[in-house]
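First, the structure itself, so that you have it in front of you.
Here the complex is missing a single protein chain, while all its other protein chains stay put.
And then subunit A:
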Amino acid sequence: MAITLKLNGEIQTLDADPGTPLLWVIRDDLKLTGTKFGCGVAACGACTVHVDGVPVRSCQTYVEDVEGSEITTIEGLNSDIGRAVQTAWAELDVVQCGYCQSGQIMSAVGLLSENAKPSGTDIDDYMNGNACRCATYQRIRAAILRAADLMEA
């Protein structure tokens, strides 16, 4: 069926079966590969994108359910919060293998959009669904705090 998506500010029309996860449309049809396949069951967060500004797991989001929504992937992240998060990530050398980091960043931006001054516990609770097998957690925590400071400055 024909699907029309608004993704990173652009209208995209494509052919996909109902029930196709948004993840695979983003990756295989639109060739935007910053959004990662990690588990396919919404248990790791590597596929996190924003739908109308809210982080969702694209592997468990059917493409037909987000027609008409504003979808943002890591490639389209262009907000002040997004830039602050990415700057903090670089300052603190958060990444190791990096495969989960697009999802981590999309979740972190979601957190700071809701809560400009999160505590350590707020961060742990919000980010707990984003797995990092390299265990970069303490740097992620510090980078979110740093991004909050950058936003305030």
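Some notes on this structure:
Definition applied: a residue touches a chain if its C-beta (ideal position, glycine included) is under 8 Å from a C-beta of that chain, and two chains touch if they have at least 3 such contacts; residues count from 1.
Please note the rule applied: contacts and distances are computed from a predicted model.
According to its UniProt record, the chain left out of view corresponds to "Isoquinoline 1-oxidoreductase subunit beta" among "Isoquinoline 1-oxidoreductase subunit beta", "Aminotransferase", "Integral membrane protein" or "Carbohydrate ABC transporter permease". Although one chain is not shown, part of subunit A still touches it, namely residues 17, 20-21, 24, 27-29, 31-41, 43-44, 46, 73-75, 77, 86, 89-90, 93-102, 105, 123-125, 127-141.
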